[in-house]
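Below is a structure I'd like to ask you about.
Note that one protein chain is taken out, while the other chains of the complex remain in position.
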Amino acid sequence: MEMNYYLLTTQFKIIFKIFYLLIYFISTSLLANNLDNKINNVLSGYNFAEPSTRNIQDDDFLNPGILWVENGEKLWNKIEGPNKQSCNSCHGRSSNMKGISLKYPMVIKKKKKLINLEQRINICRKKMQVKKFDEESKEILSLSTLIGYKSRNMKLNYKVTENNKKWYSLGKELYFKKIGLMGLSCNQCHDERVGLNLRAEKVSQGQINGFPSYLLRWSKVVSVHKRIQFCNEQARAVPYEINSNENNALQLYLSVRGNGLNIETPAVRK
Amino acid sequence: MEKQRKLKYKETVTQGELVKVKTLAEHEMESGVRRDEKTGVIYPRLIIYKVTARYNGKIVFQANWFSGVSANPYLAFYFRANKSGLIEIEWEDDYSKSTFKRGYLKVLDKDGNELLPINHSI
Partner (left out) sequence: MKKLVNRRLFCGIILGLFSKYFAYKSFADGRPFRDRFQSYRQTFRVEPDKEEAERIVKNIIKGRKIVPNLVDLDIPDIAEDGNVVPVSFSINCDMSASDYPKRVHVLGLENPFPEIAIYEFFPEGGKAEVSFRCRLRKSSYLIVIADMHDGSVGMKKKYIDVMLGACS
């Protein structure tokens, strides 16, 4: 009799435990999938930086990112190729590029592919019949920083349309996907733990309004994709390649998420 | 691409005024401690080890740097100008490769006349 009673209770306990566990898993996964992307107030990474870092960004002379802008200005007027063309000969002065960087990443209708500003520059160079720039090379970042700099202080206003709807949903999926050995998704840090400490760092909202920005840790200007890769490495996940569809889609989602923020290119972050 | 050197100061001052000179150089300032990510080979040290500021050919300020100065080094200092002249900043690299940036400073007296470094009366 005693034995029977023991079996009965353990069986009950196990079943209840399984039941609760299941409910826990279902609820968490449902919540994770249905979390809305809306944040109450969007805050730039500037607000999470230390005052000493903000001072560097505020002054254009102190900001080393301006060196990249000036190098970009030189490249803009550099004549290259068999047709003796420069960026200037088609697009005019670089100040004409105001507001251009807000439109990227963009869907090309012909190939139905999502491209970012750096890829667009290389497409332009293909038309000029010159060698394209390497990923993350100084030249391409100088040009994209220049174009971003021209739309400084404009508001980020990216719209989801029929064309890029597919990419938007892919970006959203990637944003909420758990990756790596740590099993972290972007939203766990950048939505739920904003303002808390992650080791010595303050977790920001992960807005990309300042990119390409000057990162103090590498002492150079980097693109959004490189920064996302670094984030992935911290979560011990295999990062997606630079200029890959996944990174572009994530960039698109992040731009929509940060609508209303001012462009700060080249921002200074750590 | 040529490395940039930047220089900024107030271009017209009155006599005896302090001039703040700000400089910024584009340089990696490789400290000799960092390693290549893939091979693990140490990058050799390559820094700007000396910055000299001259005003009309005379040294007014000098900086000796070691590997502890950050990349894209910024430097701000003061000097007092009594006559107009040429500001010349020299950045000296390891391997003694020098780069220069020059600028003209205009010094006015109380009446608004320029004080030239050389008197030439005809």
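A and B label the chains in the order they appear, each numbered from 1.
The rule is short, and it goes like this: a contact is a pair of C-beta atoms (placed from the backbone, for glycine too) under 8 Å apart; a residue touches a chain by one contact, two chains touch by 3 or more.
None of the values given here were measured: they were computed from a predicted structure.
K.L.:
Of the chains you can see, which ones touch the chain that is left out?
P.N.:
Missing chain, whole complex, touching shown chains: A, B.
K.L.:
Return the single residue from A:D58, A:D134 or A:E201 that touches the missing chain.
P.N.:
The one listed residue touching the chain not shown is A:E201.
K.L.:
Decide which residue listed in B:T12, B:Q62 or B:S98 touches the omitted chain of the complex.
P.N.:
Residue touching the chain left out of view: B:Q62.
K.L.:
Which one, A:N122, A:N163 or A:S219, makes contact with the chain that was left out?
P.N.:
The missing chain is touched by A:S219.
K.L.:
Hey, which chain A residues sit against the chain that's not shown?
P.N.:
Against the missing chain, chain A presents residues 8, 11, 15, 18-19, 22, 25-26, 28-30, 32-33, 49-53, 55-56, 177-184, 200-201, 216-217, 219, 232-233, 236-239, 270.
K.L.:
Of the residues in chain B, which ones touch the absent chain?
P.N.:
18-19, 31, 33-35, 37, 40, 55, 58-71, 73-80
As a convention for this text, only the chains that are shown with their structure count from here on.
K.L.:
Quick one: which bits of chain A touch chain B in the complex? Just the residue numbers, please.
P.N.:
61-62, 64, 67, 70-71, 74-75, 138-139, 219-220
K.L.:
Quick one: in the complex, what on chain B touches chain A?
P.N.:
1, 4, 6, 8, 22, 24, 26, 28-29, 70-72, 74
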